[in-house]
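Shown below is the structure under consideration.
The complex appears here minus one protein chain, its other protein chains still in place.
Moving on to subunit A:
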Amino acid sequence: MRIICPNCGERDRREFYYVGDAVALERPAEDADLAAWDDYIHNRENPAGVTQDLWYHEMGCSAWLVVKRNTVTHEVLSAELAADVKGAGA
């Protein structure tokens, strides 16, 4: 499996560390109800198909990436900087 890092280009999977579902980027508002927080912290989809995860380019540029991939075909569909997705810019 290879991931195309927006900074580094195509790199081997061993350079990356998996850090879970990209749902982590969608933090509920502070006053959101318990169900929203329960979903955010505990509940994850387990799709047979396209899924979005966060990956950390640990042995590379140290950027966090949002990677879209297919769990059935193992195809990596896209990778973006989490900073860009989140609009944080840092």
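Here is the rule we go by: contacts are C-beta pairs under 8 Å (C-beta built on N, C-alpha and C of every residue); 3 or more make two chains touch, one makes a residue touch a chain; residues count from 1.
Methods note: contacts and distances are computed from a predicted model.
Within the choices "HTTM-like domain-containing protein", "Sarcosine oxidase, gamma subunit family", "Potassium-transporting ATPase KdpC subunit" or "Molybdenum cofactor biosynthesis protein MoaE", the name that UniProt assigns to the complex's undisplayed chain is "Sarcosine oxidase, gamma subunit family".
Only one of the listed residues, A:C8, A:A32 or A:V50, touches the absent chain: A:C8.
Between the chain not shown and the residues A:A22, A:A63 or A:A79, the one that touches is A:A63. In the full complex, subunit A makes contact with the omitted chain through residues 7-9, 11-12, 14-15, 57-63, 81, 83, 89-90.
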